[in-house]
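All protein chains but one are shown at their positions in the complex.
Here is chain A:
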Amino acid sequence: MNRQTSSQPPGGRVLLIEDEQNIATAIAFILQREGWRVSTHGDGTTALAAVERHRPDVVVLDVMLPGKSGFDVLGGIRAGARPDLPVLMLTAKGQTKDRERAEALGASRFMTKPFSNRELVDAVRVLAGSAAPPDPV
């Protein structure tokens, strides 16, 4: 269930791994409006392959995914070819132990749903900042 968004700003690429269709739509819209090229992926089991294929600058990763949890995907990323890839984790559970687990696994940033759009965009920009800051629209 991969899908390329229509507009491709010159800035960095964001891979959004999120199974909730409406949330994915919202996040993609927000980031694209800021000039990011956004790819979305809705399944845990094939998420690592998607990371390989899209070579994103930043990954936005949901915890609750069908097939494989976001923690497993994060572990795979850190153990694989892109250990330095910035990963922003999103969770709707919002429990402390989830945050701790995400940090232990090497998540770059951890955010609880629901989030403010501004906060999400800022976080993505900060995470991508060192490598390739996107051009503001």
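The working rule: contacts are C-beta pairs under 8 Å (C-beta built on N, C-alpha and C of every residue); 3 or more make two chains touch, one makes a residue touch a chain; residues count from 1.
Here is the rule we use: contacts and distances are computed from a predicted model.
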- prompt: Any idea which of "Branched-chain amino acid ABC transporter permease", "ATP-binding cassette domain-containing protein", "histidine kinase" or "4Fe-4S dicluster domain-containing protein" UniProt assigns to the chain that's been left out?
  reply: "histidine kinase"
Absent-chain contact - pick from A:A49, A:A79 or A:A92: A:A92
Statement: Touch rule applied to chain A and the missing chain gives residues 19-23, 25-27, 29-30, 33, 64, 66, 91-95, 112-118
